[in-house]
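Provided herewith is a single structure, encoded as C-alpha cells, for subsequent inquiry.
Below is a slice of the complex: some chains, not all, each in place.
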Amino acid sequence: MTLGGVLVLLLGLPLLSLVIGIAPGDLVARLQEPFILQALRLSLLTSLASTVIVVAGGLPVAYVLATYDFRGKRAIEAFIDLPMVLPPTVAGLALLVAFGRTGLAGQALGVAGIALPFTTLAVVVAQAFIAAPFFVGAARAGFAGVDGSFLDAAATLRGAPGYVFFRVLVPLAAPSLIAGAAMSWARALGEFGATITFAGNMPGITQTMPLAVYLALQSDLEAAIALSVLLLAISFTVLLTIRLVPSRLAAVAAARARRPAG
Amino acid sequence: MLDVRLVKRRDAFALDVAFQAKGGSTTVVVGESGVGKTSVLRLLAGLDRLDDGHVSLGGERYADAAGGLHVPAWRREVGYVAQDYALFPHLSVYENVAFGLRAGGTPRHRIRPMVDDALGLVGIPELATRASHQLSGGQQQRVALARALVLSPRLLLLDEPLSSLDLQTRRVVRVELRGLLQRLPCVTVYVTHSPVEALVFGDQVVVLDGGRVAQAGSRDELLRYPRSPFVAELVGTNLFVGRAADPLTRPSATIRTPEGPVAIEASSGPGTVYLTVSPREITLYLAPPDGSAQNVFEGTVLELVPEPPGGERVRVVLGTRPILVAEVTREAVAALSLTEGMQVYASFKATGVQQYA
Amino acid sequence: QSAGPAPSRLIVYAAASLTDAFRELGRMTEGSLPGLSVQFNFAGSQQLALQLEQGAPADVFASADQRWMDRATEQDLVAGEPAVFTRNRLVAIVPSTNPARIGKLQDLARRGTKLIVAAEAVPAGKYSREALQKLADAPGFPSQYDRRVLANVVSQEENVKAVVAKVQLGEADAGVVYRSDVTPAVSRYVRVFEIPDPYNVIASYPIAVLKGARNAGTARIFVALVSSDAGQRVLQRHGLMPATTAAAAAVPAAVQP
C-alpha cells in the first residue's frame, strides 16, 4: 500500500507541479495566439487523420491476430509493438530512411511523384507509426473478448464473413475499439520526436502542438509549460472520456447481454 | 432427407455418429454432459469441419470429408438455436429476427412482413421493439427460434433449448415448442440431456455416450428395450446383457451374463439377449430367501430415495453387482428397518424378467 | 521553376536557437515583398541537415554550426558559398537565486558546484570546452582551471537550451550557454557572467541558398536581408553578434582577434 502511494506520488507530483502556477486565464490567453491556434488545429487534424489510418489499418490486423493462429504470429505481434519502445527520434530516423528520397519506399514513391517527408502527410505517418501499437493492442483484446457464440449465430443466419465483421464483431467490440482509438489519438497528439525528425517543424504544415512547445522552450520556459498544460488538459479530457464512455457502453452492453441465470 | 456421418477427433475426445432423419420429423440427440451433443450440431451447421464422414440434406451435399467439401455455415440452409440463444445484444428483437434476411439480401419491403410472421409464429408479435436484454429467458428462446425460422431452414438445430428456463416456464415452452415442431416441414435435430424431453420430442431418439451412439430408435423402443446400461439408467430400469445357454429349455431358461446366470421363463433364441427387471419386481430380504425365487443378489443398501408424490414408495439403490435399483413401499422399508449401509438380499422371479434380442 | 513570377513561399530551414530573430526577419521580408510568405522549419541543425539530405524542399539553410553546413555542402545541396551571417559568444549563467554563490568565473572551479554544459558532440559543448581551456591560461585563473571546472559538470546536455532551462529552474548552479540564449524571458531568472573576449570562443552561423530552392531569387533577398545592417540589428537585439566580415565565413569557428 505504501509502495502504491509512492508510485501515485511519483506520477502525481510532476503532473501537479506542471499545472500549479499556471493561471487559467493565461491558458485562455494563449489560445488566442494565432500560432498556437494554428499548431492546435494542425495537431487536432493530423492526430485525427492518423487515428483514422490506424483504425482503418489496425482493424483487420487486430482481427487477424485475434482470430487466427499461425507461424510467426508472436513475432509479428512483437514487431507491431516495437514503435512503442523505440526512442521516437530513432523512429523518425527510421521513417526518414524508409520514406525519404533515398529510402526503400521513398524511391518507389518518388517515381510516382510523391514526396512524403516534410508534408502534413508525413506528420500523420509519424503519428500513425507511433500510435498504431496502442490501437492494435486494444482492438485485438476487444475482438478476442467478443463471445464466439454471436459470430457463430451470425454465420448460421446467412452472415457472410464481411457482413458479420461489420454488423456483429465491430459493434460488439465497440468499447475496446473506442478506447484503443482514443488512446492512440492521445498518443498521436503528444508525438514529438518522430514528427520533428521525419516531418520537420513548419508552422501550419508540420508544426504540431508538441513542436510548438519545443520552440517555446527555445525562448520562454514558462510559455512552454503553459502550452504543455494545455496539451495535458486536452489529453486528460480524452483519457477520462476513454474511461467513462466505454464503461458506460460496456455497462449498457453488459445489461443487454445479461442472460437468464442458467 | 437428412443423412449424416459425423467424425471429429479432438485431443481426448472422438466423435463418430451416423443417423438419418425424415423431413418433418424430430430427432432428439440425448446424452450426458460432454458426450458430444453440441459437437454434432456444430458439424451439422457447418461451424466446425468434419474429420471424416458427410452431411447430406435432401439431395444436397453440405459436407464430405473424402471430397474435401465443406459448405460454410452461412451458405447452408440451416437454422441453429444455440443453448445460450446468442441474441445480438446490440440489436432489438425486430433487428435480431431481420438479421438473417438482411444478410441474405432479402428485398427491404419484404422483410417487415416476414419478421412479423415469424414473431407471430412463436407467439410474441408484441415484443418486436424490445431490446434483447429486456426479455425473460422464455422470450429470448422464442426470439432465437423466430430468428432461425424466418429463413425457412431445411434443417433446424436446437441445442438444449429449454435448459436455461426455470421449471415453470420450461413446461409452458415445452408444450408450445412441441406443437410448433410438429407443424414444421423441416428436419429437426434436438439436443438435450433431459430424458423427459427426449421422450416428449423424439420421433427418433439417438442416445450418445462418449461420442458414439449407444442406442437409437423410437422413444417407445428405448423405453421398452434399453440396450445399454446408460439407457437403462435413463429409463430407470435394471438391465442385464447376456447369452442364452443352449439348448433352450422350458418352462425355465438360464441366461449367462457377466454378473452371473439369470433365470428367465423361456429364452427366445440363441445370441445376445437383453433382460430388464423393473425396480418394482425386486423384493428385498434381510436373510437369503429360500428356494422359489431363482435370482438372488447380495449387497449393501447404498441409498434410500423417497419417490414423489408423497414418498409412499422408496427407491432403494443396492451395492450389488451389477448395481440394482428396487422400488418398495414405505411400509416395507419400515418393516425391514432399511438403512443405508445395511446388508440385504435382492431377489426377483424369472417371470419378472423381460427379454428381447 | 525559379524563372517564373515570384513564388509566394520562401522556406527557411534554421537552427532552433534562431527562432525569435528569424521570425522577425521573416516578417520584415514579407513586408518588403508583398504576397510572399516566409515559412520556417526550426529544429536542431543536424536534424535539418538530415532532412535536407532526404530531399526536404527548402530554399535557405541557416545552421548554428559550421559542421552541418559543411555536410550539406559535401552532399552538394548548397548553391554557392555559405556565408557566416552572425556569431554567438559564450557566457556563463547562474540562477538569480545563485545557490552556489558564484561571484566570478573562477568560482566555477569550486568543488561541488553543479555545472552543466552542452555535450561535446553539440557545437556549444565543443566551444565551451575550448573556452575553458583558454581561461586556464588566463591571468587570475588557477592552473588546471578547465579540468577542475569540467570535474564539476553533472550533465552534458544534448541541447544548449536544456542548459538554460536547468539553470533557469535552479537545478544547476551554473551553466555555459550562448549569449543569445539569454532571452528577455530568461534574463529575469539568471545572472550572466561574461567571458572576456580573448578567451571566448565565437560560434559562426553560416547561411546558404540551397540548390533545390524553388525561388533562388527570393532566397538571395532573404540572405541579403539577414546580412544587411537592418538584419544585423535584429540579430543583435536577440543577443547575437554581428558577422564582422563576409570573409569570415571561410574561417571555421574563428577566434576573436
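Note that the chains are named A, B and C in the order they appear, and that numbering of residues resets to 1 at the start of each chain.
Assume contacts are C-beta pairs under 8 Å (C-beta built on N, C-alpha and C of every residue); 3 or more make two chains touch, one makes a residue touch a chain.
The model shown is predicted, which means the values in this text are computed figures rather than measured ones.
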Counting the whole structure file, what are the per-label copy numbers?
A x2, B x2, C x1
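Note that in this section only the chains that are shown with their structure count from here on.
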Examine which chains touch each other and state the graph shape they make (line, ring, star, complete, other).
line
Between A-B and A-C, which chain pair is linked by the larger number of C-beta contacts?
A-B
Most central chain by CA mean?
A
Starting from the mean Cα coordinates of chain B and chain C, work out the distance between those two points in Å.
88
Measuring centre to centre with CA averages, how many angstrom lie between chain A and chain B?
54
Rounded Å distance between chain A and chain C, as computed from the means of their C-alpha atoms:
35
Two or more other chains are touched by the chain A residues none
Contacts with two or more other chains, residues of chain C listed in rising order:
none
Touching residues on chain A, where the partner in the complex is chain C
93, 96, 100-103, 106, 115, 117-118, 196-197, 200-206, 214-215, 217-223
In the complex of these two chains, what residues of chain C are touching chain A?
11, 13, 16-17, 19-20, 39-43, 47, 50-51, 53-57, 161, 164-165, 168-169, 183, 185-186
Within their complex, chain A touches chain B through residues 147, 149-150, 152-161, 163-164, 167-168, 171-172, 253, 255-260, 262
